[in-house]
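FYI, not all chains are in this one, though none of them got moved.
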C-alpha cells in the first residue's frame, strides 16, 4: 500500500470504486427489469437478448429454453393476440441481492388486458418472480427467470424467498 | 496528466466522478418519475414544475403545452373529480437512457379509479409512456411526456421504442 499526502492511499480510491460498482450493478439490474415490459409490449423479439444465449424463462405452464424460444414466444400467436387486444406487462421495482457475478432479483409481475366493454383493464395475472442474473463481459444478463401465479400455491410463495 | 504515488492519477478520480454522475442522473430521473404520481394524486399543481417552462404533456386526447396548461389540468374539473372519487396514478420503474444532457425514460402508467360498489379499484387506463428529459442548471426536467392507451394501437407500441 502506497500512502500519499496526509495519509490517504490508493486503497481509498479502490474502496470507493468498489462502492460505485455495487451501485452500478444494482442499477444495471433495475434497467434489465424495466426494459422487459416495454420490449414485450411492443412485441420486440429483442426482449430475448436480456437473457444469456442459453437462458431460461420458466413461466407457467411453459418453460422457454434459450433465447430462440423466448423470441419465438414474443413472435408467437398468443403474444401477438394479447398485444393486438391491448396489454401491459408491469414489473415492480425488484429486491436485488448481488453476490459477486451472480444476482437474484425478486419482484411481482402483472399482466393487464384491455377489456373494452368495461372501459378499462383486467389484471389477468399477478405473479411472483425470481430472476437469476449473471455478469457477462458486457453487462448483466438473465440466466433464469421463473414466475408463478399468486393463486395461493406454495410454489409461488417460495419464489419470493431471495436466499 | 500528473501521476501520483504508485501510478494512480487524477484521471482515476475524474473517471470515478463521471461514473458517479451517471448514477446520479439515473436516480434523478427515477425521482422525477416517482414524484409525479404522488403530486398528481394530491392534486398539487406543482406537479407541473417537473417540466421545463415550455414543456409538453401529450396525453390523449389533449396536448398540454407549457407548465401553465399542465397546472391548469391539475386544477381542472376533470382531475378534481377523479381525486374526489379516489384515484391512483401509478408509474412503473422506468427504463432510462441518458445521452449527455438529454434522456429518455420509457415506462407504463396506470390510472386506477375507486369503484365503491366493487369494493376496489378499476384499472381505467394502462398507457405506454415516453418521457423526454433535459438537464437544466439545477437538475433534470421533462421536456415532453407522451402517453397513449395500450389498446392495441400501433402508436402506443411505438412509444415504447427507446431508440
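Letters are used for the chains, namely A and B, taken in the order the chains are written, and counting of residues starts over at 1 for each.
Assume contacts are C-beta pairs under 8 Å (C-beta built on N, C-alpha and C of every residue); 3 or more make two chains touch, one makes a residue touch a chain.
In this text, all values refer to a predicted model and were calculated from it rather than measured experimentally.
For this homomeric complex the structure file specifies 3 copies in total, of which 2 are displayed in place.
One rule holds for everything that comes next: only the chains that are shown with their structure count from here on.
Our note on geometry: subunit A versus subunit B, Cα centroid distance of 21 Å, whole angstroms.
Residue ranges on subunit A touching subunit B, taken from their complex, read 2-4, 9-10, 13, 16-17, 20, 23-24, 27, 30-31, 33-35, 37-39, 41-44, 83-88, 90-93, 112, 114, 116, 118-123. Touching subunit A in their complex are the following residues of subunit B: 4-6, 8, 12-13, 16, 19-20, 23, 26-27, 92-96, 106-108, 110, 122-126, 128, 149-153, 157-158, 160-162.
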